[in-house]
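All protein chains of the complex are present and in place, except for one that has been dropped.
Then we have chain A:
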Amino acid sequence: MDRATRAAQQVDDQFYRVLTVLRAVTLVYAVGINAARWRDFEHPGAAWVLIGVMVVWSGVVTWLYEPRHRATWVFIVDMAITLALLRSTEYTHTDEMLAAHTFTLTTYWVTTVVLCWAVRWGVTGGLLATAIVQSVDVTMRPSVNSSTVGNIFLMVLAAMLVGYCAHALRVAAVRRVEAERLAATAAERERLARAVHDGVLQVLALVQRRGAEIGGDAAELGRLAGEQELALRSLIQSRARGEVALDGELTDLGQALDQLAGPKVSVATPSRPLMLPSDVAGEIVDAVRACLSNSIIHGGVDTSAWILLETGDGRLVVSVRDDGPGIPPGRLEQAESEGRLGVATSIKGRLRDLGGTAELIDTAGQGCEWELCVPLEQMPPVPQKR
């Protein structure tokens, strides 16, 4: 069992412990009430036997609600026995007592099983249990009066409240465990990042610079060191930003784009994370990758590229520029009309699928520049981390 599940279960355990107390208190109340009026019963002997069953069952079911026995059948059996005891009121009580709306044999003791259902299955479970218990109660009375309605109302309130609280506390417990885990992971990563920064990155950067100055084979070494330095830096950078989405379905687009950085590729992103559904982020990164390969195809391997991520006005914009020869106006349309589906078409297609656009910007001879826009309305809200 993982820590989150265990935390949720601890919340449940506490609720059932409280309900054990409630069961004991309502049991004492029921025994007391019935002891005070046992001469009024139509069948006092049977009433005492049934009260005995109630006491014994209270003990047994308390044991059954322990974490190691707690299973769905326990809740159902508890409900069945409670209903049977409740319904036996019809036998023990006189018709006058039923008509006068005196307490049932079980009195408030029936509430416990309703609340157990509420803890187990939330508001829905609580309301269902209320409906079952109250329909059994109401149908044995000749008429409905204000106190019956009042009882139903109170039980509905209690079931909803307990059902909601149990759910909310479970969610809170799971989140807390998750937050603690994230904090611990982040602290560890920061320590690692610092250690790596102090040593490896500095040396790699130095090798790169000195290598370039010495030239020859050393320049090649320097270039390799530079590549590794960048890769390591972007890794640490993303780690330091602590981007581990609470919801596994989300990805920080900024961090994803950072991974594309290289000796010839510079990436500029805002410091705030931009959390997007992972598949959307993946599509955008793939489109950017396609832009980059397009740059290399047209401009050669020495082409430099710059990626810029911006948000605002309800949309995100990723610009990808290179310093290659550029694409002459009308060139794409011509290729398309000739039936050649190139990289450009696939970039446009990907963006269209996301409800966005991909445009080639006229840069007046300053390389080739793509602007990829995606509307953000459909996206989940951005979690605030800072």
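Here is the rule we go by: a contact is a pair of C-beta atoms (placed from the backbone, for glycine too) under 8 Å apart; a residue touches a chain by one contact, two chains touch by 3 or more; residues count from 1.
Here is the rule we use: contacts and distances are computed from a predicted model.
Q: Look at the options "Dihydroorotase", "Anaerobic glycerol-3-phosphate dehydrogenase subunit C", "Putative signal peptide protein" or "Response regulator transcription factor" and return the one that UniProt uses as the protein name of the missing chain.
A: Per the UniProt record, the undisplayed chain of the complex is "Response regulator transcription factor".
Q: Of the listed residues A:Asp12, A:Asp78 or A:Glu229, which contacts the missing chain in the full complex?
A: From the options A:Asp12, A:Asp78 or A:Glu229, the contact with the absent chain belongs to A:Glu229.
Q: Where the complex has a chain not shown, which of A:Arg23, A:Arg170, A:Arg321 or A:Arg350 is the residue touching it?
A: That would be A:Arg321, which touches the missing chain.
Q: Using the definition of touch stated at the top, determine which of A:Leu201, A:Ala218, A:Leu260 or A:Val285 touches the missing chain.
A: A:Leu201
Q: Touching the absent chain in the whole complex: find that residue among A:Val60, A:Val77, A:Met160 or A:Ala268.
A: Result: among the candidates, A:Ala268 touches the missing chain.
Q: Provide the residue numbers of chain A that touch the chain removed from this figure.
A: Answer for chain A: residues 193-194, 196-198, 201-206, 208-210, 212-213, 226, 229-230, 233-234, 236-237, 240-241, 266-272, 304-306, 308-312, 319, 321, 323, 363-364, 366, 369, 386 touch the chain left out.
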